[in-house]
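Removed from the display is one protein chain of the complex; every other protein chain stays in position.
Our next item is chain A:
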Amino acid sequence: MASVVLSEAEKLYIVHGVQEDLRVDGRGCEDYRCAEVETDVVSNTSGSARVKLGETDILVGIKAEMGTPKLEKPDEGYLEFFVDCSSNSPELEGRGGEELGTDIANTLYRVFSCENTVDLKSLCINPKEHCWVLYVDVLLLECGGNIFDAISIAVKAALFNTRIPKVRVLEDEEGTKEIELSDDPYDCIRLNVDEVPCIVTLSKIGYRHVVDATLQEEACSLASLLISVTSKGAITSLKKVGKGSLDPESIFEMMETGQRVGKSLHTALQKILDEEESLGTSRPKVGFLG
C-alpha cells in the first residue's frame, strides 16, 4: 500500500481523536467520506464504473467474452478478476504493485466465491460448450486509503451497468457452429446485483475501530478486518490484514459494525444506481474532467 510518513505526535493526535469519536476530517468512526460513483464511463466495455472515495480513485471495466465453461461447473459462466496498481506511486511499480494487485484479486475471488453472489447460470449459453466469461479489470488510479471498499463498490456498480448481448449458438447438420446475435442492440442480459457483497474495512486504532480509514489513519492502525456484507446483512467473507493481532471481543464488535455500515452502504449505492439508470440517455456525463 502506498505509505505516508507520520511523526509520532501526529499518530498520537489521530489515536487520541479516534478514542473520542473525532477523526481528523471531522467524521465519526462509522462515517464514509464523500463518494462519487459514475457508471458507463468507458464505451468499449460491456460495463464500467468509476468511484472516487475521498482521494481514492478506482476505475473498473467489465468485458464479457465467450468461452468454455469450467469442467466442474459445466452449466455456469464465471468471473475473472485482474487488478492493476502500477499507475499509483513509484513504490508500487513493478513487483510491489504486482503483489498488491494479486492480493486484491485473491480477495475479490474469495468474496465472489460464494455461490449465489452473481447468477452464474444466466451466463451459460450452451452447457459444457459455451458460456459468458466476465473479465473484471480493476485499475487503481489513485490510492487514498481504503482501496478494498472502493473497489468493491466499483465492481458492484460496473456489474449493475453490464449489458451482455443475447446470443444463440446454432449447430448445422455438418456440425459447424454459428453464433446468432439478436438485431436489437438494446436487447441484452442485465445482471442481478442484489446479492453482490460490498467489502467494509474496519481498522483498529487504539481501542476503537474506524470505517473508511484515510492513508494517515491506516498508518496508525496495526490491524484491520475486511468483511464483505450483502445487502441483506449476511457476511460472506472475513479476513484480517495487518501486522498486529486482534482481541476476539473486538472482532465480534467489528462484525456487528460492519454489518450495520454495510447495509446502509448498500441502500445508498442502490439508490444512486437506480437514479442514474432512470435518467437514461439524458444524464450529464461527468467523466474524468469533472
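One rule holds in what follows: a residue touches a chain if its C-beta (ideal position, glycine included) is under 8 Å from a C-beta of that chain, and two chains touch if they have at least 3 such contacts; residues count from 1.
By our rule, contacts and distances are computed from a predicted model.
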{"item": "Omitted chain (choose from \"NAD(P)H-hydrate epimerase\", \"Protein O-linked-mannose beta-1,2-N-acetylglucosaminyltransferase\", \"Exoribonuclease phosphorolytic domain-containing protein\" or \"Septin\") - UniProt protein name", "value": "\"Exoribonuclease phosphorolytic domain-containing protein\""}
{"item": "Residue of A:E10, A:E30 or A:D103 in touch with the missing chain, whole complex considered", "value": "A:D103"}
{"item": "Among A:V167, A:I189, A:L246 or A:I272, residue touching the chain not depicted", "value": "A:L246"}
{"item": "Interface residues of chain A (partner: the chain not displayed)", "value": "71-72, 102-103, 106, 110-111, 113-116, 223, 225, 233-248, 251-252, 255-256, 258-259"}
